[in-house]
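So, chain A:
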Amino acid sequence: MAGASGVADLCSDRPPLVVLVIAPGPGIEPLRAEVAAGLAGLATVVGAADPAQAGALIAAHPDWVVPLVLLSSEGLDAVDPQVAGLDAWPVLTEARLLLLTERPVHADLAATVDRGRLAALIARPWAPGALASQARAQAVRWLRAKRPLDPRTRWLVAADGRPLAQPESVLLGRLELDTQALTVELLAGIERVLGPRPRLRLPAGTRLLHEGVDVDTVLLVLRGRVALDHATPAGELRLHHDSTGSVVGLLSLAQQRRAFFTARATTEVEVVHLAFEELDRALAADASLGAGLAALSIRALAERLRRADQLQVEKTGLNRALEEERRRLAAALHQLEQAKLELVEQARFATLGELAAGVAHELNNPVAAMMRATSYIGEDLEHLLADHPRGALALEVLARERDRAPRGTAAERATRRALEAALGDPALAQRLAVAGVEDPREARALARDPVGLALVETAAGVGAALRNLEVASRRICELVEGLRAYARPKGAPVAGVDLHQGLEDTLRLMAHRLRQVQLERHYGPVPRIRCHPGELGQLWTNLLANALDALAPGGRIALVTDAPDADHVRVRIRDDGRGIDPAILPRVFEPRFTTKQGTVRYGLGLGLAIARRIVAAHGGTIDLTSRPGETEVCVVLPVTGPPNDEEGET
Partner candidate 1 sequence: MTSLPSQPHVRLTPPTPAQVLGLVTGPLAFALALWIEIPDLGPAGQRMLAIFLLAILLWVTEAIPLYATAVLVILLEVLMLSDQALIGGLVDPPSAASWFATLANPVIILFLGGFLIADGAHKFGLDRNLAAVMLRPFAGSARRSVLGLMLITAFLSMFVSNTATAATMFAVVIPILAALPAGAARTGVALAIPVAANVGGIGTPVGSPPNAIALGALEAQGQGLSFVGWMALAMPLMLVVLFFAWWFLTRRYVPKGLPLALRLTAEFDRSPAAVLFYLIAGATVLLWLTEPFHGIASSTVGFIPVVALLATQVMSGEDLRRLQWPVLWLVAGGIALGAGIGQSGLDAWLIGLVDWERLPLGLLLLLLVAIALGLSTVISNSATANLLVPLALSLAIGLPIDPTAVGVMVALACSLAMALPISTPPNAVAYATGEVPTRAMVLSGLAIGGFGALLLAFLMPRVWGALGLL
Partner candidate 2 sequence: MRLAILILEDEPPVREALRRDLAVFARLVRIEAAEDAETAREVIEEIRAAGDRLALVLADHRLPGTSGVDVLIALRADEDTRAARQVLVTGQADQDDTIRAINDAGLDRYVAKPWSPDALRALVREQLTEYVLANRLDPLPHLAALDAERALALVRERGDL
C-alpha cells in the first residue's frame, strides 16, 4: 500500500501499535500473515496461542498500544469468559475485538455484546482479502477515535474527520457528500433527463405544502429556509425548522400522500418544482439518480428523525418538570388547608376562651355570694339556737353533720345495720342514720325521745344542707378557676406554673366524660415550668379526649408525670383502649386525620395536630406509641418554656 513506509517512519518515535492475533495451533500463521498484510505499515502483528499467552505478552511489553485483537473461537468453550479475561488488562479494554468463528450460531457472546466489546464477527471461510481490509478498517477507526491527534491518524483521515478511504457502494458514497452538493448533483441529473427546470423564487411566508392536502409534487430547496408546521388543538406547532432539509414533500413519495405538515418559507427561497410523474420519468431514465434521491431523502429524514427524538426527550423532561411542579403545588395547597384549619380551630378556641372568661367572671359574683351566705347561715343559726332550750344538742348535731367527711353508701348502710341491730326498728334506724346518729347509746336515747329525735333530724338536715351548699359552691369555684386558666389569652408565657394544677383543672373540666373511666394519677415531683397555661390546658384536653375516644366505659387512663432531667418535665397519658392501627399511626399528627367513621370530626380530628403545634411552640417534643391495649402519648416540655423569639409571633 502506498505510504506504508511513511507510516513506519512516523511510528519510529511513537509507542508501537501491536495487533494481537489469538488462535490455537498451526492455523495461526496464515491468519497472522493475512492481518499483517492488511495492516502493513500501520501496526505490528503478534500471535498468541490462547488468551493466557496473550496476557503474558502484554505483561512483558508494557509499552505496547493495542488497537485490535483478533480472537479465534476455535478451541474455545465459551467466548464471554475469554473476552472478560482479556479485558482484565487495561491496555486491552480499549482495543477493538474481532472474533473469527466457524460456528453458525453463537450463544456465548451475550456479555461481550452487552458491554459493547464486539467490533466485528468474521465467519470462516471469508472472501480473500476480507480479513485484511476489515482489520485495517478497524485499526483506522480505533486511531480516529482514540488517537485523533496522532500523526498516523492524520495521515489516514481527512481534515473533516472522514477517513480518506471512501465507501465503495454508491449509496454510502453519496451519503458521504454534503447536502448542498447532493442537491446540485441530483438537480443536474434531473435536468439532464427533463431539460432545464425553472427556479422559483418565493418570498418568506409562502406556503409550499398544505397540511391535509394530497401531495403530488416534490420541491428541491436550493436556497433559503423552510419550516414545517403541524396544526394541533393547541394551535400551530412548529416541528421542524433547521431540520427541514432540502427536499420538501418527501412523505409524498411514501404511501401516505396527504401532507402531514404545512411547509412555509421563512426566508426568501429558491426552489425547483417537480411533479411526481416528472420525478418518476427522471428516475426511470437515469437509475443513478435514485441513489442521489435516496441519499438526500435519508439525509433529510435522518435530520427530522433526530429532531423528533430530541423533541421526545424534551417532552419527557418537560413532563417530569411539570409533574414535579404539580406535586409542589399540591403540597403547598395541603399546607395551606392545614394552616386554615388550624386557624379556624384557634379562632374557635379563642371565641370559646372569651366566652369562658366571660362566664367565669359572671359566675364569680353569685358563687362568692353563695359561699358567704352559707357561712352566714351557719353563724346566724348558732345565735338563733343559743336561746333554744336544747340548742346545744341541735348545734352539736348540726356541726357534726356539716363537717362530716364524705362516706360511701356501703359505710352508710353498715351504720344503719348497726343501728337496726341496736334498736330492732328498721324505719327508725333509717331515720337516725340519715340524721347522722351512729352511736347506739345515743340512738337508744333518741328512740325514747321523739321530740329530741325530731330536733336532731332537723338539725342534721340543716347541717347536711350547709355542707352540700359548701361543697357545691366550692366545686363551682374550682370549675370557674379551671375555665379561667383555660381561657387565659395567650400573651406572654407565665413562669412558675404548677403542671399538676393545670392537669387537675383540665380533669375537672372534663369530669363529666372521665366519670365512666378509671383514672390513675402517678404524679412525680416536677419543677415548676414556664409556659402558656391556657395552651397547655388545650393540649391536655385534646390528648385526654383522644384517649377517651378510644376507650369503652370502664377503661383506664393513667396520667404519669416526672422529670427526666433537671431541664425537662414529662407527661405521659396512657390508655388501655383498642390502640391505633399501625397503618395509620404515622399520620395521626396530620390535621384532619381522624378514625371516627372516616369522617372529619371537627376539632378532634385536629386534636393531635394542634397538640403537636402547642408542644412545638413550647420547644418540647410529643411522641405517640400504640399497640392494642396500650397507647401512650409522651409529652416532654422544657422547664424554661417557649423560646423567647417566639413571643412576638402571635
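How were these picked? Simply put, all candidates are chains of the complex that A comes from, given by their letters.
For this structure, a couple of remarks:
What we mean here is this: a residue touches a chain if its C-beta (ideal position, glycine included) is under 8 Å from a C-beta of that chain, and two chains touch if they have at least 3 such contacts; residues count from 1.
Values in this document were obtained by computation on a predicted structure and should not be read as measured data.
Touch, as defined above, links chain A to just one of 1 or 2 in this complex, and that is 2. The touching residues of chain A, counted against candidate 2 in their complex, run 406-410, 412-413, 426-427, 430-431, 434, 461, 464, 467-468, 471-472, 512, 515-518, 553-554.
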